[in-house]
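Shown here: the complex without one of its protein chains, the others still in place.
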């Protein structure tokens, strides 16, 4: 049994990691950290876990990395990088759910996160933890940067397209719709029930921090530098992330051809379900699972491909994807502890 | 006092018309029709109206038009046109909330609604009931075709832009997010609570019937034939419709210039609120009102304008806009009975 | 035109007061206060009101009372009583939406609010602002204590029953279900969207602060000292408050008799709608209105009356009831600015 610790165990992604790890056959929980709740029992802060985890929360320290095999960092952006260099001194493998090691270029990080990266030298050794694209590298990595929820949905929706030379590379628009849990568990007015309920609105148009991550990965697949218009929206629901991706096609492609290409691209991927041609991905059909559903459509009147992808933002968009990475890093079957149907309704 | 009747009074748009009309100082309710509920009291089918309307539902007949000044038709598409020719024989003014008289070209209607128009000769006399664009013609019309909810939000979001020569006319994408009430009150599996709750999905991509209506109006403003990609999505909320409109700009335009143009375009419109530059429209801030909020943004990295518009789909997207048209047709102040703040939260 | 000011204008009850007051034909807005947002424009904090109120928020001071005819206090419990004595020095009428002047007995206040009352001498001059019970006294009052949302629904549900000698006075149970807006706009973990959504739970069983208020009023009606079991629950919705009241009957009473008594009791009350015998009150049918719907039922197997009442907690449970009180205090028609149908759906 491998020993697993979680830094930031009381947020939504921390609780979700725990929900999955307590049932994972190859691991056991070591330390759980939470700065403000240190000293409390985890079940007092996460009552759903009563009877499953019964231990006190502690503060994060380098020793925690020394005493476990894998350490998940469910910490805020710009906080992870304060700890990672010291934590990496141990043999512990680190899966960072923040954005701090997702961008290969420290300058791009500095521009979008408005603070210089504290240890740019580590960026080259960090692997972007999207298994469908970087499985081999993840297996060998000590430090994996778990993708953001929006980038996961966006990149999986467009990877098959940009990898071909079909798309007008200047035309990519990603209109994304996220459940409120994507904003985390910290208090804020916009995520209060009465503000978010019966409310749909965009935010961060043109400058959301997940943009460079999407561009980095799609550019890598396309073999050329791409930019995208990425538009996040907040939806009145707890879980779920739908991405509607628009791409102008250089030449007319019919729906069946496009669909077959997607189906082939993902045919060996357990956690990507390409729906039948003309069907639409729906967040309700992936909730509670590690699946990404993808629907392909062509607007023939405008020679435009429209791809919809649906994930559970706390699962494939965060915690279950992090465990998928853990499985790869530990050399065990990638689907261990993750291969279960979604919860519907 | 003018006499007002409603055909299809028990659906959501019918109930919303009644909610507003019982408080309207210049009108009184004449007949209310409902085919399946005929004989019942309206308050039995719409309990919110108990104490406000106390009359039996009847079946639609030509006599109803003869005995009122304005008749609202809240009937399904393709049903309205079966009745309108006979109803128009009276002096009664008709406001049709269905799609049957929105398209000027009977051929386009036939293509999108998959049935030939029954009285194409009436199309030229019907006026498209978007007061912000067609106020003068509405005042003189006997037959007004009330716009669809999606077209209302989409056209108002883009009118200022396409009217200028700023947009790449092949680049228009409308990603729209609607509350479930937009689907009406008839039973269907997709609108059951457990299917729609915690669910976000697209539908009708590339072939939704509101598309030609949007194209007709935007083409008129642009002075050239436009096509658009229109993508409706269903949201887990009752009311509200957010449109996110993407347009590539022929030349770089800064946010302030774009915003000032929108503010100027709508400066005399009581029911359009142009938000400050860089703010985003939110459905929660227009619920229960006739307002359309518009937010303007520029994605400078991709030289693309992003306009968000929010309406209450049952109000500015249907019933209150219909009353705005009624006011114009009756020659009374356009805002009568409509000028009230939204309900928040 | 009477001048109206609001202390605490940016909370949900403050915004709701403003929504109604800007349409009220007999009043105009004077000052709006908000401690933390002082200096900002109200529309920046309450975007739904854009175009309706355009003024800066100020801090509360005695001068505000001097410059208006009616001052609404939408302040937290125990804060109102710090200001009221000084504010009452002016001729201004005060409607306090907090609990500070609802209880006639300062000792009871001290027990339940866990702090001594600061000006117990004012309690006897404050009138409990439930117009259906205290209309005459409200008309003459300078200080009205606006009832809590739970007490409003509970007292209206049981007033006709306890006024008769039908009930076992030891048997009263009030199981209440409130929308989240009842908790106000301040940040708290329990009212975050992801905590409240898809969640139903009780809180404060046996010790909620609204209990003595309910007991005071029902005891007054019964002519004897009553105690009740009051059980509040939080519901995953924004607005609405359903009370299910259980009372053992001393003798068998049939449904029709009970219903007729309720109908007669409220027959002159514009804002109470007694539903047909055997129907159930539903929060969705009163949303956005000042109505209280009441449904009467008898569990004959257990000789128990079950009364359901539904109100909009921000309206009849707070702001519109406060305006109903204002109308009475100003000597104008009680329904002015309030008589509109609910918003459904």
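The first chain written gets the first letter, and so on, giving A, B and C; residue counts start at 1 in each chain.
Keep in mind that, in the parts below, a residue touches a chain if its C-beta (ideal position, glycine included) is under 8 Å from a C-beta of that chain, and two chains touch if they have at least 3 such contacts.
If you're wondering where the values come from, they're calculated on a predicted model, not measured in any experiment.
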{"item": "Chains still shown that are in contact with the chain withheld from the display", "value": "A, B, C"}
{"item": "Of A:181, A:216 or A:327, the one touching the omitted chain in the full complex", "value": "A:181"}
{"item": "Hidden partner chain, touching residue among C:13, C:216 or C:282", "value": "C:282"}
{"item": "Sole contact to the chain not displayed, among C:137, C:173 or C:263", "value": "C:173"}
{"item": "Chain A residues that touch the omitted chain in the full complex", "value": "12, 15, 18-19, 22-23, 46-52, 181, 198, 238-239, 273, 275, 282, 284-289, 291, 293, 340-345"}
{"item": "Sites on chain B contacted by the missing partner chain, in the whole complex", "value": "12, 180-181, 185, 187-189, 191-198, 236-238"}
{"item": "On chain C, residues whose C-beta touches the chain left out of the figure", "value": "170-171, 173, 175, 177, 179, 194-195, 197-203, 205-206, 227-229, 231, 233, 235-240, 242, 244, 246, 280-284, 287, 295, 297-302, 304, 306, 308, 310, 345"}
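Operating definition for what follows: only the chains that are shown with their structure count from here on.
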{"item": "Euclidean distance of C-alpha centroids - chain A vs chain C, Å", "value": "45"}
{"item": "Multi-partner residues of chain A (each touching 2 or more other chains)", "value": "194-195, 197-198, 236-238"}
